[in-house]
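A single protein chain has been removed from this complex, and every other one stays in its place.
For clarity, chains are labelled A, B and C in written order, and residue numbers in each chain start from 1.
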Amino acid sequence: MDVTIRVQEADFSLADEYALLAGRAEVGAVVAFVGLVRDVPGRLAGMTLEHYPGMTEKQLGMIVAQAGERWPLSAVTVVHRVGELKLSEQIVLLLVASAHRDAAFAASQFIMDFLKNEAPFWKKETTGEGAAWVEAKDSDAAALLRWSRE
Amino acid sequence: MDVTIRVQEADFSLADEYALLAGRAEVGAVVAFVGLVRDVPGRLAGMTLEHYPGMTEKQLGMIVAQAGERWPLSAVTVVHRVGELKLSEQIVLLLVASAHRDAAFAASQFIMDFLKNEAPFWKKETTGEGAAWVEAKDSDAAALLRWSRE
Amino acid sequence: MASMTIRVLYFARLRDVLRTSEETLALPEGATLADLVALLVARGGDWATEFGGARVFRAAINQDMASLAEVIPADAEVALFPPVTGG
Partner (left out) sequence: MASMTIRVLYFARLRDVLRTSEETLALPEGATLADLVALLVARGGDWATEFGGARVFRAAINQDMASLAEVIPADAEVALFPPVTGG
C-alpha cells in the first residue's frame, strides 16, 4: 500500500493527486473525499486551522495503516490544510484506491471518521462578530462505534 | 439539486467535473467515485461496454432523484462510458456534493449500488482467448438490501 | 380479443445468442410480460433455453424495469436482457 500524508498551508489539486493513484493496473475503484469551508448562511467569513505538528502526521499514518489492515487497499493519500481558509476553500483531501468499490468506500469513511476524532486539528471560525473555536460534535465520536469489532 | 447525467464514448475528466460542483457556498463535502478497468492479473486485454440508449439515462435520473429525496444533496454528476475500453481506463464517474459528509458518502454508495443493478449497461471482456460477457454478481443484488426501509 | 403491436428489444448476450436485436410482435390486449415470455419459449431452441427458466433475465417496459406479472400497454417498447453489469 502506497501512503501519502501531507499537512500544508497551500491548496491542493484533486486532479494532480488522483493522477498519481489511478494509473495502476490493479486499481478498479478510487473514492475521493474533499471537505470544504461551508457557509453557515451569511454568517461565516472564513476559518483558521491549527494543528499539532508531528502528532498530526503520526495519527494520520496510524489511521491509514489500520484501514490498510482491514481492507485491501492499493494507495491512500491524505492532504490536510492548516492556516487561514476562506469560504468555499478546500480543507481536506482523501483518496483511496482499491481493486474493489466496497473496500474503497468503507476505508474512506473509516479514515474520515477517525481523522475527525483523533487527528489533532482545531478550527476557529471567523464571523462578523469575531472569532470562536469550533466545538466538537458528539455525532463525530458516535460515528466511531460503527467500526468497533465484535 | 443540480443533476448532470451523461453516457458517452469519450473519456471524462474528474478535475473538470469536480470544478463545476465544488464552488458553491453551501457545499461542505464532495465524494467522488471513479470505476476503472482493472486487470485480472495478466488476463484482461480490455472490454466493450454496451447500453440501452434512452433507458440508461432514464434509470440513472430516477436513481439520482431517489438519492436526492433521502439525503440533502446540492449536486450530483454521473458520467458513464460505453464502447471500447482498454486496461486502466476510466469507466464511470460519480460526484456527490452536499453540505454534510455523511450524506455525501451515503448517497454515493446508494447511487452506485442501484446503478450496478438497474442501469442497463453490459460489459464484455476481451482476453487472449476471445471475448465473453461478464456475469452479474449476486453480491451486487445483495447490496441493495441495505437500502430497504423498514 | 383485440390485438396490439409491441416492439421487443434484445441486448448484450441475449442479442448475441438469439441473433436478434429487435422485432415487432402482435399480442392480445392485456397481455402480460409472462404471456410474452411464454410465446418466446414456444419457439423452442435457444429461445426456450434462455426464457424457459434455466437462465436469469431481466425485462423492461417502456424503459422501466418490470416484473413478469406486469401488463404490457399497447405500442410498448419491451426489452429483454441479461442482469446488468455496468459501473
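Here is the rule we go by: a contact is a pair of C-beta atoms (placed from the backbone, for glycine too) under 8 Å apart; a residue touches a chain by one contact, two chains touch by 3 or more.
Small disclaimer: the values here were computed from a predicted structure and weren't measured.
A.B. asks: Which displayed chains does the hidden chain touch?
C.D. replies: It touches the following shown chains in the full complex: A.
A.B. asks: Which chain A residues would touch the chain omitted from the figure, given the whole complex?
C.D. replies: Chain A touches the chain not shown through residues 35, 49-52, 54-55, 58-59, 80, 91-92, 112, 115-124, 133-136, 141.
The rule we apply is simple: only the chains that are shown with their structure count from here on.
A.B. asks: In this assembly, which chains make contact with chain B and also with chain C?
C.D. replies: Common contact partners of chain B and chain C, which must touch each of the two, are absent.
A.B. asks: What is the distance in Å between the mean C-alpha positions of chain B and chain C?
C.D. replies: Between these chains, centre-to-centre, one finds 26 Å.
A.B. asks: Using CA atom averages as chain centres, what separation in Å is found between chain A and chain B?
C.D. replies: 23
A.B. asks: Using mean C-alpha positions as chain centres, tell me how far chain A is from chain C in Å, no decimals.
C.D. replies: Those two chain centres are 48 Å apart.
A.B. asks: Please set out, as single numbers or ranges, the residues of chain A touching at least two other chains.
C.D. replies: 101, in rising order.
A.B. asks: For chain C, write out the residues touching at least two other chains, lowest number first.
C.D. replies: 87
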